[in-house]
Structure formats: C-alpha cells, structure tokens
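In this view, the complex is presented without one of its protein chains, the others remaining in place.
To keep things simple, chains are lettered A, B and C as they appear, and every chain counts its residues starting from 1.
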C-alpha cells in the first residue's frame, strides 16, 4: 500500500500496461517529450521509446481517427485529448467511427482504444476548458465511459480500459490530479460497470462519480453529525452504469440523491433518476433530487466559478429535502 | 388554410424570413443550386440570389464556425448540416463558440444563427445517417433546441428561431419531410419553450416531440378504443422545455410516459422523467415509463431498422404499464 | 466536360495482355455487380442509399493490383469498387447490400459501410473525409507492428474540402507513415461540381507538406496500376504518397438521382472515356468474350445465392454493439 497521487496512478497504469503489452501505444498533444500537460505521462517516452509514445500535431479529429485505424489494425492506442472541451472537434471519430465499427461491420472487429481526457472546473481555466461532457458519450451505443474518483480506482479502471476490446472514454477530473490516495502494491484491473460503495448508510442513497464522490462523502460526514446516515455510491463507470447496485441501495434507503459536477439539465444524473423513477418507483419514499452545476458555462471569475461548483452543502441540502 | 408538406413549410418559412429581413442568409452543402438534399431550399437561390443563398464546400466545422462569425457580424445565418450525424464534425463551433459567446463575452453580443439539421431513421440510411442526437445540444447552456412535429409548427417555430437572438438548433425528422399538414394563411411565429397539447386526455400524460408525436397520437387512438384516455403533449421545444406544462398535465393524469426516437438511455426523456420524479413526485401514481430506441446504432437491414424504431404498440404498452 | 487526364500510354511490361486481361476481369466484376445492383435497386430488391462507381472502376482495380493481402484500405461512401477489388467475396457482397444476415457485415452496414477485415478492407464510410485519419492509424499499426503493410485512403474530390485531408497529410509526412492517399477525382461532390466547392490544387497541397504527388489518367487501368505500383512501393518505404486519379462518375450521386444538373452533352461523351471500353480495345475479342461470360456467370450465381439470404435478427445485432466479454447496458 503506497500513497500515490491520482495523476501518478494513471501514469503507473499506462506504464504497467505498456510493459505488459507491446501493442499499447500512446499519442496525443505534448504527451511524449513534455510528459503531458498535467505531467501524467512523464517518463513514458524514456521508458518505451519514440515509436510507442508520440507527440502529435494539434489535430484532435485526426488523433482520434488515427486511434480508430490503429486499434482496428491491432494496436491498443491510448490517446489523450488535452481538455474534454476539445472533444467537440473529434466527435465524429468518437461517435461515428470508434463507437459504431464493431456493430456496423457485423462484429468483424473491435476498436480497443482508450481516450483519456480531463474534465471539470475549479482551476480557473474558464468556459472552454472546464466542461463535463460525459453525458454525450454515455448516450452513444458502442462507447464505454469511465470516471474514477481516486488513485486506486484510476489505476485499476485504466488497466481494464486499456485491455478492453471496446472503445473507452476515460474521464479524469483535473482537480483530482494532485489528490493523494492509497494504491495497493499489487493493484490489478477493476471491472467496468460495477459501482463501489464508498460509504455505507441507511437513510438515503447518494450516487456520484469522479470528483463529486469526495463532495458526497464530505456531505455524508456533515449529515452523520445530524444523525442522518447516507450511503455513498461511487459509480466508477457511467456507461454501463450499475443499475442493479443503485437499485439494491435504494431498496434499503428508499431515498435517492444524484450528484455530479456536470450541469444538472440533461446530465448523467437524469438517466439514473429516470431509471429509478421507473424500475425503482415502488422503492421511492421521496422525490429524487439531483445536484449538478447550474445551467450556465463556467465563468472565469474565481468567485463565480466557486459558486458554480456543486458543493457538500448543496448535497446535504438535497439529502434533507428527501427526508422532509 | 392550405395543405402543405412539412419540408415545404420549412422552405416557406425560410423564404418569408429572407423577404422580411435582408440580413437573413442561407448556406450549407448543396442548399443553393441543387435546392437542398431534401429539396427544402429549392427556389431560394432564384428568389434571393447567390449572395444570400450559398453552396458551401464539404466543411462542416467551418460552415458552423462561419455562421458564428457572420451572426456576430450582424447577419442572421441559417445553415444546414445535411444529416444530424455530421454535427460530430462541427461540435466545437456549436458548443464552444456559438453557445458560449454571449455569456463569456459578458453579454456584449448575441449569436442569432439557426442550424437546421435532419435526424431520424426509417429511410434506410444506416448507422451514420440516422441518429437523433438532440440530447447533446440540450445539455449545453446557451443553445436552444427545437423539434417540430408538423408543417404548421415547423413554419412557426422556424420563423421564431430565425429572428431569435440566440443560436437555435432546429431539428427536422427526415421521415416527416413529405408529410402533409395544414399551414394557416397568415401563419406567424410560435414562441419557443411552450408545448402544444396535441390531444387532451385524462388518464395518462404522453410527452413526445418531432415524429414521435405522431406515434403517440396513433397509440392514443388505440388506447381510446380500450377506454384509456391519453393526453399527448408535443414539446415543440426541447431546450428550454415546458416544465410547467408537463407538470400541469401530470397533476391531472398522475401518470407519465415519455416518447422519442432517440435511444432511450441518456436521451431527452431522461431529463423530463428525472425532473418529474423531483418536482412532480407527489403527483405520480405510477412509474415513469420511457419509450425510446434500444441502445444500439441504426442498422442498415430494413427489418432491423423497422424493429428499432419505437412504435405505437410500444407506447401503448408503456401506457398500460403505468395503469397496472 | 468529361474528364480524362493526359497520361503516357505507351505499351510497357505492365500492359502485357495477360495482366491487362486480369485487370479487365476485375473491373468487369465491379461493373457488372454495380449494374446488377442498379437494376435490383430499381426493382426494390436493394434498399437504402447506394452510390455506384460505374465509370471509375480503373481506380480501385488499378490501385489494388499493387496491394498485398495484408495491406489495408479505408474507403468512402462509394466503396463497392474498393471492396471488390481488395478481394471481398461477391456473394457476401450481395448479401450485405441486400441487408441479409449472411452478408459480410451481417446486413448492418449495407452498401455505405461494407467492410471485410479479412482482406484489409476497413470499411466504406458514410462520413466524407473520415476514412483519411483511419487509414493513417492503420498505417501507424503497420509501422509499429512491422507488418510491412501499406494503408490506402480512397477519397473523392469533394472530400478535399474537409480538414481531415490537411491534418492527415501532415501526420503522414511527420511520422513517415506507409500510407497512400488516392483521390478519385470525378469532378463532382453530390450535385455540385467540385470547381464550385474547392479552390485548392491537391498536388500543390501535398507538395506543401513535402509529400510526392502525381496525377494519372484514372480511366486507364494499366496507367493506374503502373502508377500505383510505384507509389505503393514508395509508401511502403515510409514515404507517404498522393495519387490523383481523374475519372468520371457516370450514374447519379446515388441511385435514383436523375442528374438533371449535368450537361447532357457531357454525359454523352462519357462512353468514350469508359475504362472498360478503353481496356477492351486493347484486348482480343475472344478473351473479352470469355471473361465476360465467366463474370456474368459469377454475378448471376452470387445474386442467386444472395437471394437465399435471411433477415438479420435484431437481438443478435444488438448483442454486437459491445464485445461479448461483458453484457451491454441499456
């Protein structure tokens, strides 16, 4: 058990995957010589050489399109889109090519690629460098979407993603890169599609993913002081998400709050809430409350950005609303 | 009151808007000389000349980016992206530029552009020409999203969209282009954000938009024969959507079904269901049931495509489930 | 004006009758298959949007003559020729465009997404310009995995306006990818002449990236094959290449398009440029007749067999959205 930073755990997963499989290659803007805009890929060029670790031109559409061709050709490319916001340029390659190849070619091939990309606000990066767009990808059949909340999960989920035959969008909340966490010595892959119970509780189920898990846990602490026992579920994987796991918790607590940093409207939480309002309807004793960002872009001004981010107080208030 | 085809009503709205306002310009692939891939813009080049009606190169990212610049520059561009699937190439211009300009520049400018684009399956166009991606746009603060179900609404909503200071994504279900409907002689603009009660009913609320409204009405007919009275709401506008209108109907029926052609998971219906599971919770007497496409791409094979499309029988079954 | 780039046409080794006959045979397979499709489409037997490459057969056949089985190609919406020339089985071709379960893509792709990974045909593509980066990625896989293979991107003149061309030229040059860019320049993008869409010159563009580029008479299959064998060899050595093939689209953009926008006089001259006619003129009439009979038999047999295909099952299709290792959600 070693303490590691979230970003380092990702670098470690990349290094271990590259060591274990010569078909794993890495490319993206400034990932090789500079070691990545957030330092995540530092050292990989030296360890694995310029054939397998490459800096690319500033050409997002082609980075992802090339990953599709490389994956069909037998490589396991891990590409980086420097900020999730830039995926707007590469959506065709992600959605019309990577996601559909297996299906539309009748199962002839898989597209074993991973697209790593940081999302999230809180670092003063402004409206075009802070968005959480994972709901776009979760809506697309053929994609898998993962979003870890801590270093150990980041390691294990990324190992699984790289070995996975399907294209995986691997979303990293940039405010977590420096966060410390334990990484077990012999950490292994973590299966996609299964949630982690981050904290057990009896009164209300709080579903979250990525950095919002920490927010939910902080809220749970505050609520515990008031005698409210919140169960916090870390989704880990957004597509597929662990419907059975959420339902099982709901059957115990009968109350549901869903938290994420993405804007609330039409976000990932909508699907979870909608699904529980159907298959979980009989379990529900209270309105399903979502906590997400307000319907606005991230502003540059630090005070507005801070007010924008959904915080523990909001989560606690949402929980209290389900207990009214 | 003249009978018109859906596609013709759109063409009429474009012509009337161009006649009324010299700043309205039209550009897109094959919209000028060829009159549009679906014939919607036929005649406009002759009527308004090559300065205002232009064929573009096959460059979707630049078509939309240029629309943003043109709109900031005082024009009211209406651009066409030939199939909604191709928006993948233009997402940056839509999401990072058009949607955010007003906000991030402190309200200094608006971006009065319209992006017209056809969605939907049922015409044998296969996996990359049939998607319904409106949920992507609805998730983005700054965009308005409209999807008409009939000729008169298409006319009125498009007139509003063109005159609107904000960027509007105007979604046309391609299977509707040939559908006939009445267009009032002096048809005027229809406000965005307000739904239309397509059929009154008492037992269950069925929310739909675009071509799914017809499906819902067919289902309502079948249900009426069984003594079930379904109220069908045509959203018309997806962002913003008429939450108060849906809630008012739910307060009457206490049962909710949401229908669309887009895949169910993480679709527009998720937001409506999630919202009603919160603010409408006390009104609900039954699970909220969504009807959407299964989580798969559209297949080429006609029988698979037909089975993919959500039909009236599925809507009726969903309604019955809320009445169990 | 019908399009016919000047290209040296002197007799050479590659023109030897037997090889030329083989090229003719391959072109005729594409031609007859598409003519048959055209009829079947008119009869309602083939659904969807189909884009025929009648008049352009010399390009895929000439280029693919220079390729090996392990070489790969990424195609566009007009991909029948690329698929058949790379070796896709005729029967599974017809099954696919008819939307049958036994089709090479299980009937899920149809004409616009036909692919056969077994012969390195990475897929027709419904998105203009999208095949270019895919081919670059395939070339990267060849390079890293030392397959010795080359990846080819076939794209139209209309596709030149997409930014992916620019980006892919750059990447190919930067990484010395074993990649060949083949532009099928038929003068049209849908219903608009490319001259009203694109002001660039492909040869100069490639040159701006330091990429060798040549134009060839895309209606002369021997000339295409000769040029291809040269550029494929160079690409194999890590010098990406551009080959522009000037040719003609004879049918509409898609079947059912009456081409009212085209000059009738222009359409009338098309037969003079027909790559099959031009090739046949250099062959013996007996050889041509024999090949024709043989090809017609093969087409008839393939169509007959394809007609026995069955409808795909939606549940099986859905099971292929994700790899079988885990159940898909939704």
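A few comments on the model shown:
In the analysis below, a residue touches a chain if its C-beta (ideal position, glycine included) is under 8 Å from a C-beta of that chain, and two chains touch if they have at least 3 such contacts.
Here the structure is a predicted model, which is why all the values come from computation and not from measurement.
Shown chains touched by the hidden chain across the complete assembly: A, B, C. Considering the whole complex, the residue from C:121, C:161, C:239 or C:317 that touches the absent chain is C:161. Residue-wise, the contact with the chain that is not shown comes from B:192, picked out of B:87, B:192, B:211 or B:296. The chain not shown here is touched by just one of B:18, B:32, B:45 or B:71, and that residue is B:71. Between the chain not shown and the residues B:120, B:142, B:156 or B:310, the one that touches is B:142. Touching residues on subunit A toward the chain that is not drawn are 29-30, 33-34, 37, 55-59, 61-62, 85-86, 88-89, 124-129, 263-265, 294-297, 299-304, 307-308. Contacts to the hidden chain, counted on subunit C, fall at residues 161-167, 169-170, 173-174, 196-201, 204-205, 207-210. Residue positions on subunit B in contact with the hidden chain: 23, 25, 51-52, 54, 56-57, 59, 61-75, 77, 92-93, 96-97, 101-110, 141-142, 144, 164-166, 191-193, 239-241, 243, in rising order.
We take it that only the chains that are shown with their structure count from here on.
Subunit A and subunit C have CA centres that are 40 Å apart. Note on chain placement: the centre of subunit A and the centre of subunit B lie 30 Å apart, centres being C-alpha means.
Among all residues of subunit C, those that touch two or more other chains are 105, 107-109, 113, 125-127, 163, 317, 321, 328-330. The residues of subunit B that reach two or more other chains are 61, 85-86, 88-89, 126-128, 263, 265, 295-297, 299-300, listed in rising order.
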